[in-house]
Structures are given as structure tokens and as C-alpha cells.
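Have a look at this one.
All protein chains but one are shown in place.
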Amino acid sequence: MIRAPLRADASVLENEAMGAANRRLRLLVPGFEGFEPGQFAMLSPGAVGGALRFDPLLPRPMAIYRASSGSAGAEVEILYKVSGRGTALLAQARPGEQIRFVGPLGRPFPDLRSDRVALLVGGGTGVASLYELAVRGARLRAGAVRVLLGAKSARDLMGHADFSSLAVAVDVSTEDGSLGERGLVTEPLARWLADEPASDVYACGPTAMMRAAAALALRFGRRCFVSLENPMACGFGVCLGCAAPRRDGGFALVCRDGPVFDATIVDWERLA
Amino acid sequence: MIRAPLRADASVLENEAMGAANRRLRLLVPGFEGFEPGQFAMLSPGAVGGALRFDPLLPRPMAIYRASSGSAGAEVEILYKVSGRGTALLAQARPGEQIRFVGPLGRPFPDLRSDRVALLVGGGTGVASLYELAVRGARLRAGAVRVLLGAKSARDLMGHADFSSLAVAVDVSTEDGSLGERGLVTEPLARWLADEPASDVYACGPTAMMRAAAALALRFGRRCFVSLENPMACGFGVCLGCAAPRRDGGFALVCRDGPVFDATIVDWERLA
Amino acid sequence: MSVDTSVDLGGLRLRNPVLTASGTFGYGAEFAPFLDLRRLGGIVSKSLTLEPRSGNLPHRIAEAHAGMLNAIGLENVGVDAFIREKIPALAAEVVIVASVFGREIDEYAQACERLSESPRVAGLEVNASCPHVRSGGIEFGQNPQLLASLVRAVRRASAKPLLVKLSPNVTSIAEMAKVCEAEGADAISLINTLQALDVDLETRRPKLRNGLGGLSGPAILPVALRMVWQASRAVSIPVCGIGGIMTAEDAVKFLVCGATAVQVGTASYLNPAAAGEIADGMVDWASRRGVSRLADLIGTLQPWS
Partner (left out) sequence: MSVDTSVDLGGLRLRNPVLTASGTFGYGAEFAPFLDLRRLGGIVSKSLTLEPRSGNLPHRIAEAHAGMLNAIGLENVGVDAFIREKIPALAAEVVIVASVFGREIDEYAQACERLSESPRVAGLEVNASCPHVRSGGIEFGQNPQLLASLVRAVRRASAKPLLVKLSPNVTSIAEMAKVCEAEGADAISLINTLQALDVDLETRRPKLRNGLGGLSGPAILPVALRMVWQASRAVSIPVCGIGGIMTAEDAVKFLVCGATAVQVGTASYLNPAAAGEIADGMVDWASRRGVSRLADLIGTLQPWS
């Protein structure tokens, strides 16, 4: 069920460092009633702290990692990596501070099919978009999902402990070999596609990774869903800033028509 | 001795609420070697926290309240009132965070004269500019200074405890009568000017208060020094933004030629 | 204290002076989860062309200090789909201003004509910041003669209240405003975005695929206030102020500088309820100060003695 988005002043419950530049933000979001796997929220780091200031100006799209409801409202969890100005400021938000939250936004991953194995491929912060999908897969049946996580090195890996505590198989690849297999996460993906004919791909991560995952899926004739990360200004379809070129010539809005797309409709050549 | 100003990355040692909107900021300023009464520093609240952001853009002039030297550098104390965006951000600076510091800047109050009583008149945040002068007066001789502090109400009063712990007489006026005498601080000033013929006035506070103090001093034929608070961009004489009109037709730069001026050279009519 | 918020913007009777800016509010219905559109003075649609168009390749937007750059291209559903699909999604009480552009005067005129046929279109806003095909990219709003021809043509094409939205990338906004007035425009909207460029140093390419883009947001507010003040003194038709409005105080500043109404743009991205909050905030501001009609604030900038 796709819920209407809400705009709320969320309060920071926790904002903890997770190693390397990764952090976990826990928010109390009044009125929030749940989300579907792959949906995101817009968070305004610039507004944290009260004083009116507009640098940085735009809210940041962040995948909703996990949510649970409590008495005072729902708790929403975000995993993020400090990589630019926006996330550097987000890292400074202290418990009790308010942050503007708009969500849940976007179209989720499609439901997992009961007759297939879902290969969840996450790279970098893209991992965050896949966690709820893994949770649902674990509930569905044993072996419904297999999670492939990738990162530069063990320290950078996001959400590993959470995924591992689910009843799903988790493979890890790191570029430096500091954990799991050495190399790109697309390498085990290729093997699993070969080994598991009844499988679909659900990918989120850097564009290069998703492009590669999409190409692999195509080669093996499997369905592949990707969650794109275009720069966004609004997050709900009104600025037209997040357009991704479609194969058929037009554009799709990543925030409204995505972020999750069937990989075959994306024009990977013209995607920036 | 007027020292050359320095530019330093000061680290916040403490930033504590003092009641109402008043706060005390303690900074560790590497290389700082002291200041004269009435001098100030430029603090950049926008830059606190590291992420590059320029809203608000300008540094804020703040009187140096007190300084002492320790092993890691000098400790510099600022008293400030949260009144706008700049000070609201300053209030968020946490211990350990860096803040850009340029100072000491400006021309100090003239030395107290050994044959006169110095009437130190402070209103609002202007009180902060007078503390070091009171300290020096207390050292000079008993009865060398008399401090007149004014505020809206007892809660708003700045630095009262510090002044009171010096060996100087302190009179308090509050507009609502919640502490000391009810009314404006210029009322006791008028009485003291009448009672104490051998007195000089040293005033810092809202323009209206300083204008009134200057007029009183003139009426009684006394010297009066005021510390002006014009908006500033640079603080060291290069933007020409802080100009105050002089009686003789030209302008003085508040940051370079002041902030302390002989009240008779200021054109109070044309001062905004 | 109750405050009369109504204003008349060149024949558009608005319940309050807060509209939304073209291109920042979609076609209106997108805001339904966040805001009751009936609380607004009106909404201005994304600029519409005669035929639907898709826009530029990504990247189309980039962040700047206290602002953002955009070069969306001409992406819009086209006049017909707007009338057929977008208008019916809006409650009857919502005042709809259709923004129009074209690459030739004729395209503008035809689009205006078609839009005027819809009884739901309360007024037209001609976006004169569109590059003119035959003049090598110069905008209609950058050349007085071109602008005059454009306004003349659209004025002939429609009897609805006609707003002309001016480009700020000109030497004299007053001159452009006068041209609009002379050619029969009912009001002037300004400003559109400042032409701008930013570079991605990793690739040394422009941040936007289009190269140049438009700067919007709080960064441009003081430029917009200046132009509204200059334009409103140059003409007697009303001015609709746009540029960097984030708060009710910002909006009041525009009225004080001579605007009859305002449009909220980029703010809606940060906060989808911004336009409504600004409308409410203006009432608070006025009532705290004993101002009984918002219209009394228009053009009340005080000179320094």
C-alpha cells in the first residue's frame, strides 16, 4: 500500500557514527504510518537548529531504512554516509533537534515473486534502500532472497549487522578484500544469475554498479529493478529536476515514477 | 599597549546560558596575548561546524569581556545575547568546535585618570565592553570607578555577578524595577554627575542610551567616551561599512578609529 | 484583529496575495497531500507550450549557496493535456493562472488563445524569458522590440487578465515594464531566474547538461526586491513580486517595495506547505502591527529622511 506523503517536523532521537563516514539517524516522525521497500524521504539539513539559513538550500533524498511505530509517533531510521555539505550538516544534528521530513515518497520495489529468488544487490549507501525488502523476503519464505552487499572496504560497509541478523543469506564483497570476497559486488551477482535460473535482480548503488547489474540481468534474461539516485530538489514531482532518460525517448521522474525502475526502460547511455 | 590583531581558529571551551537570552562563550585562542578595555573581536558564527556554508555570511563584532592566559593559549570570554541569526548560531557552538576569531580590534577606552571618578554606564550587551575597564579601575584605587548597569529586567542583566565581585560600587537600574532602581540607567547617571564634579563618563549600550549619556555629560561639562555599535563587515578598516558621522562633517570608522570615541566628535543627529 | 487579504492583480481578484511560481508548483495537484490550495491567492502552472515537450537531459538542477540552478528545458504536458487532465484535478475555488511560452510569437499567441477558452483559466502569465529561436538565443524579455511584439500578439489573442513575466537579465527592468504596459499587459511578474553557470571541477563540465541555467532562491531576493521597486515606480499596472521568498516577512518586503502580490517558488521544494504558511504568516504579521488590509502595505517603502 502506497501511503500519501506527509510533511512533518521530525525530532532527532539518535544520530550515531557507525564507522568510517557512515551514520545512523533515528527520527521521531509524528503522523508517519509506514512505508514500502525502496521509498525515500526528503530531509532538510540546512534547517536544523532553528536559525533561518539557506546554505545548503535543498533537502536531501534519503532512503527509509526501517520504521516502527511507537506511542509518540513512528520512529524512522536512515543510514547515511557523510560525503558532502548536506550530510556533513546532518551529522551535526543532535538529539532533540528538529529536522524537516517529507515522505514517504516514490514508488517502491515491486512485490517479491513467490516462485523466484530475489537477488538484492546493494553498493555503498544503496544498501539502505534494500533492507526493508530483505525483511519482507525473510518473512516470505526461507531462501526467498539472497543479499549481495558491496563496499570499498569492510569499514565502509553499511547495514551488514542488520542484514546478517535476518534469516537471509548475505554475501559481502569489498574492493580491497578486507571482508568477504575481493572485488565488485557484480561478480558474485554474475555467478548467482548463472546458478539460479529462477531469480530476479533488485539493485541499488552507484550508477556504474546498477548499469552493470542491469546489463548482467539482461544477458541472463532476468528481470532487474534498479533504484536510481538522481539529484533532486523537491522529491514529489514538481521541479522536474530529477528526470532520467527513458529508452523510448522521453523522461521519467526519479522521484515520482521511481526511484525504482525496471532496468530495461532506463536509457543507460544518456543517464548522467 | 595596543597589540596587533591576529586571526585564529579558536576552540569553544564553554558556551553556557546565563538566563534570559544571555550567554557566556569561553574560547581558547592560540596566540592571543591580551587586549585593552573596549577592544573587540570578530567571530564567524556561520563557519561553526566545518561544512562550508555562507548563511549568515558576516562575522559578528563582540566585545572582549575578559581574557586570561593558560598553557595552550589564552582563554577569551565573550558575553552575548541571542538576538538575531548570528547569535542564535553562536549559541549552538559546542565545546571543541572551532570558530574563526580575529582580534583584538579597535581603539580602547582611554586610561582612567587618577584624579577623577570614572562613571561606567552600561546598557544591555554594552555592559560587556566595560568589564575590563572596571577591573583596571578597581586595581587603580578604591572609588576610582562606579559602575551603572542597566537592563530591561533583572533576568536580562549581563555580568552583574562579575562586576559585583570587584571592589567597585555597582548600581543597577531595570526598566521594570525587578532589580535595583526602576527606570533608565541614565537617571542615576544624572545624579552622579551632579554629586561628583570630578567625574568622567564611559558609556556603552544602545545608541539612544549613549546619546542621552553624551548629552548629560555635555550639560555637566564632563568628558564622555562612548563605544559605538555600528554594523560591521570586516572589523579592521577595509570595508568602510561601519562609518559614523563626525561633527566636523567627515566620517570615522567605528572599527578602526573606535569603537570608543569622545562623545563630542560624534554627530548624534546623523548617526543611524 | 481581522485582516483583509484580498488584492486585485490586474483584474485577477485574489483572496490573498500569495500565488505559487511557475515551474515550482507542478500543475497544483501534486501539493494536495501538503496544502489546501484554496488557502492560496492562486497557482501559476508550469509554463505550457502548444505541444507537449520533453526537456533537457540530466543534470537539470544543481545546488548553489542559498540558491539553486536549473535548466529543465521546455518539459510540459502541453496546453491540451493541461486543460483536459490537469485543470479538472483542481477544486473549483482554486484560482488558476496558466503560464505560457513558445519559441515564436505565434506559438505563444495560439497557446494563449486555447487556454483562454477554458473558463477555469483565470489569467495568463506570459513567460518572456524564453530564448527566441530567430534571434540566436536572446530572450524575448531582453529586447524591447521583441517584447513589444510578443505582448501585442498575446494581448490580441486573449481578453483574460494578462501578466507578463520579465527576465531579470536586462539593463533596465523599468524600460521592459513600460513596454508591457504600453502594449496592454494587465500586470507584470518578476523576476524569473538570473542566468548563471556553475562548474563540476571533477569533470570540468558545467554542472547542468544545458551549460547555462537559472539561479533562484534566497540568493536572488535582494535583486528581485530592487527590480520590483524599479518596475513598480515605472508603470501604473500592478507588479507581482517573485524571487527568493521563503518567509512571510520576505513576502511583506515585496509588497512594501511595490508588489501587489507575490509568487513563492523554490521555497515549495524545501517545504511543500511553504506558500500556505507564508499566506498565513502575512496575516499574522499584519495583525500584530495593526495593518487591517494587506493591500495597504503596497508601495509603502519609506524614504530615509
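A few remarks follow.
We just call them A, B and C in the order they show up, numbering each chain from 1.
The rule we apply is simple: a residue touches a chain if its C-beta (ideal position, glycine included) is under 8 Å from a C-beta of that chain, and two chains touch if they have at least 3 such contacts.
As the structure is a computational prediction, the values presented were derived from the model and not from experiment.
Touching the chain that is not shown, out of A:Glu36, A:Asp55 or A:Glu229: A:Asp55 (per the contact rule at the top).
One of C:Thr20, C:Ser47, C:Asn76 or C:Gln142 touches the chain omitted from the figure, and that residue is C:Gln142. The residue touching the chain not shown here, chosen from C:Thr5, C:Ser116, C:Asn169 or C:Asn192, is C:Asn169.
If you put the missing chain back, the residues of chain A touching it would be 53-55.
By the touch criterion stated above, the residues of chain B touching the omitted chain are 4-7, 44, 47, 52, 54-59, 100, 102, 230-245, 249-251, 270-272.
The missing chain lies against chain C, touching residues 57, 64-67, 69, 142, 169-172, 194-199, 201, 203-206, 209, 211-213, 215, 218-223, 225-226, 229, 244, 249, 252-253, 256-257, 300-304.
Everything below uses one rule, namely that only the chains that are shown with their structure count from here on.
At the centre of the protein atoms shown, by the Cα-centroid criterion, sits C. Rounded to whole angstrom, the centroid-to-centroid distance between chain A and chain B, based on C-alpha atoms, equals 52 Å. Work out the mean CA point of chain B and of chain C, and you get 46 Å between them.
Taking the mean of the C-alpha atoms as each chain's centre, chain A and chain C sit 35 Å apart. Annotation for chain B: residues 53-55 touch two or more other chains.
The set of chain C residues touching two or more other chains comprises 65-66, 218.
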